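All protein chains but one are shown at their positions in the complex.
Let's turn to chain A:
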Amino acid sequence: MSVKAFELVPAVERDLLMGDKARINIECIECCGKHLYVGTNDCFVHHFLLEERTTPKGKLAFCAQKLLHKCLGLKKPVNELKAASALERLIVLCDSTVTVVDMVNLEAVSSGGARIKGVASFCVNENPVNGDPFCVELGVIATKRRTVQIYMVYEDRVQLVKEVSTPEQPCAVCLDGYFLCLALSTQYMILNYNTGASQDLFPYDSEEKKPIVKRIGREEFLLAAPGGLGMFATADGVSQRAPVNWSESVIGAAVCFPYVVALDEGFVTVHSMLDQQLKQTLSFRDGHILQDFEGKVVLASTKAVYVLVPLPLERQIQDLLAGHRVEEALTLAEGARRNIPKDKFQIMHRRILQQAGFIQFGQLQFLEAKEHFRKGQLDVRELISLYPLLLPSSSSFTRCHPPLHEFADLNHLAQGDQEKVRRCKLFLVSYLREARSTEVANGCREDVDTALLKLYAEADHESLLDLLASENACLLADSAPWLEKHHKYFALGLLYRYNGQDDAALQLWVKVVNGDLQDSTRSDLYEYVVDFLSFCPNLDLVWKYAEWALQKDQKVGVQIFTRRTVSDDQAGQMNPDSIIKYLHKYQQATLLYLEHLVLERRVQKEKLHTHLAVLYLDRVLGLLSQSPSPAQEVAEAREQLQKLLKESNLYRVQLLLGKLQDTELLLERATLHGKLEEHDKALHILVHQLKDFPAAEGYCLWASASRDEEHRRRLFHLLLGVYLDPDAPGDERTVAAVDLLNRHAGAFDAAQVLRLLPEGWSLQLLRPFLSGALRGAMHARRTSQVALGLARAENLLLKHDRLKYRGGPVFVSEKKGCQLCHNTFTEPDCVCLPGGVPVHTHCAAQRARDSPRKRPSANPSNHT
């Protein structure tokens, strides 16, 4: 409860009215602009001028100046007063008689024409159907008869226009248009005085309790209902608003939107028509009259007059908000929508929504808060600014004034409750994330993104990196210290990068990798940096950090160069030669880089191949020189060396051969000899020195691959020769020779072999070879016979075709015309079209040109 909607301000004090005369009481009042009329029980009418003043303390006060008081001379109380300002008349009910007096001098007007007798009560139609501006329509309840009369009051006379009877004696009346709203003795009813149609409203015992009939707007009335209710009813007899629950003993009621003000014996109560709630209670004793005049609510005891001054709506709303009564405040604001110019309302409404949002935010009702922030189009920075240090120091934002909330900052709000702080921060994160994707953040993206970055950093939130890796407006100057504070060096590097400061980013990352700074965001930061360098377009930076990267790990570091796309080489700085030169110190890196060039990119340069081969060789030699030499590694290193030696044709064989001269790398030497076509030397090494017969055999296959049959045969014969060398006999070689023959029968010239073989070898021994050779020879013979036959057949076919096409002789004469140009032939040269038609050679050529796809199918032939 307790909105302060009204303030009770004294208007006319007792002294001005009756002084200390105890018997004199106020009976009725009328207020019209600044004019206040008071009727008393001693038949006086007092006329005051009521001026509004503001006291030095800023309070509203009234100053009443008595203009006149006049006795009507009837010694009866003045029951009712109504002003008709357009007529300058005051309508007075006294002693059951309505009279009309001058508003200024209070003198009765003219003769007895302006008077109505036998009146119990009357009311003025505030919404008359008759539009005459110089008369006033009265609804009059007659004292005895069950009738209501309608009168027109003119400047100097009154005129009865209608009389309607009622089922019971009426005791209170109100008029709107043609509608009379009446309190009868047992019920309320609506009566249309024009048509006579009536509509019962609801029962009410007017004898027991004073009825109240109060017009509150077009065709709508407020009525006192049983059970202490203020009921609303329209002229149609329906209720469109929920009733308010005032008290059982209501004396008077008034409406001052959105409030219903009611007076009972001890209190003035204020209910909202919007939510039916009791909003304010003012204690007021001896209350006698409560009426509203043009929105001014006037209250009188028997001795003095007061004004209930409504507080400005915004003030009331602020009071409600101050009491955290968000719903009520919003209801009040929205209820006033129609009474306030649209743009003004929007501004006010928005502000209230924002305030409401902050109240709910303070109560951690984030869902509701968000909704109100959204509806109120809150500047996000208002919210951000609650969180200390989140707004960039460069932000131009200042909180709106007067403030939207009571919080200095988040700490003030949370009062040390860390859980609260945490939840508020979580809310802000989600709020800002949403704001980023809408236009809410327009115009303050930097503030929003920077704040979000700070929140992420602080909370160790994984989205920090996403934020920095995507489009963002985080302010570097403001974010950097924050990220440093939270050891988010990797993120800071990303931010530097985003701001084009790659060098700063690298410096930072290097420090983290080196362990000078602690940030565990990426355990593979070193690899990340290498990767970064491999793409970095700034070559100065690459050279600057390559050294560090290589020192750390050559194998990884060299990726700076190997991963680089080839087109980057154009700068010249990054050509393989300078890189190799640069890598000179780093043997492993050099090797990997050369491998990359030679094996992956297949760069065909002698220098590179030779260099790689030498490095391979050096590595093998290096390994071999260790003792004991690591067998596995040696094997692998040699494998690589051999592969290169075999596959590359570019390296300088002599150079390598020289290097290999005194080593035990026989297989490699054999390969090198092979490269030099010194097959006998190679085979000698393999057979005699290495005694590796499969290798020798393999050598022959390798050395003859991609060469012709003949070459291969030569090699095999050479090997056979070596095996069967009579100068160096050996059983094993004999076996090898047999095996060789049996396995590669086809590779030998069998006749030549038979001549070479020692006499004593059994046929059985060489069976596979011989049958293979025989079959081979047979096969070759038959194959060539078939080929011969086929060739002959083809020849025959061609001949047949030729004869067919040739046809008979073609005759060309000077009289004969060319089929194409129809000129005669002057020379014997001609072209023969299919069917033996002779045409000029140039015509045929022309035709061939014109229809390139339809070439003349006949073979051009010359005939004389």
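Following the convention adopted for this analysis, a residue touches a chain if its C-beta (ideal position, glycine included) is under 8 Å from a C-beta of that chain, and two chains touch if they have at least 3 such contacts; residues count from 1.
As a working rule, contacts and distances are computed from a predicted model.
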Name per UniProt, for the chain absent here [options: "Ras-related protein Rab-20", "DNA-directed RNA polymerase III subunit RPC6", "Serine palmitoyltransferase small subunit B" or "General vesicular transport factor p115"]: "Ras-related protein Rab-20"
Selected from A:Leu93, A:Ala142, A:Val158 or A:Ile216 as touching the chain missing from the view: A:Ile216
Candidates A:Ile26, A:Ala84 or A:Leu413 - the one touching the absent chain: A:Ala84
Options A:Lys34, A:Arg802 or A:Lys816, residue touching the unrepresented chain: A:Lys34
Listed residues A:Lys144, A:Arg285, A:Arg338 or A:Arg602, member touching the removed chain: A:Arg338
Chain not shown: contacting residue from A:Gln169, A:Asn245 or A:Gln819: A:Asn245
Contact set of chain A toward the excluded chain (per top definition): 32-35, 49, 84-88, 103-104, 124-128, 133-134, 136, 200-204, 216-218, 220, 225-229, 231, 233, 236-245, 255-258, 276, 293-295, 310, 312-314, 335-336, 338-341
